[in-house]
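Please read through the structure below; I'll follow up with questions.
Complex shown without one protein chain; remaining protein chains in place.
After this line comes subunit A, so read on.
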Amino acid sequence: MLLIPCPWCGPRDEAEFHYGGQAHVVYPDNPAALSDTEWARYLFFRDNPKGPFAERWSHVAGCRRWFNVVRDTATNEIHAVYRVGETGPVNA
């Protein structure tokens, strides 16, 4: 089980969290102007790297806040944790 350091509550068991997929997926400026292909790409296409990946997690059994984690998808090592609105190593 992962030990995830919630930026508010400190390290907690993975079972207390909910996974939220890739972080920093930017909402299109003008969604109405997108073609179906582009819209589908925004909705459904996500990176799937082997290595560090910025993703969102929610501490559902604790403070119920969303935050960002940079996790290595190959080793599960957590490189960074930062709150929503804060600058992380990926969106810096």
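One rule holds in what follows: a residue touches a chain if its C-beta (ideal position, glycine included) is under 8 Å from a C-beta of that chain, and two chains touch if they have at least 3 such contacts; residues count from 1.
Criterion: contacts and distances are computed from a predicted model.
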item	value
Per UniProt, the name of the complex member that is left out, chosen from "3-oxoadipate--succinyl-CoA transferase subunit B", "NtaA/DmoA family FMN-dependent monooxygenase", "Cytochrome c" or "Sarcosine oxidase subunit gamma"	"Sarcosine oxidase subunit gamma"
Residue among A:L2, A:L34 or A:C63 that touches the chain left out of view	A:C63
Residues from subunit A at the interface with the omitted partner, ascending	8-10, 12-13, 15-16, 61-65
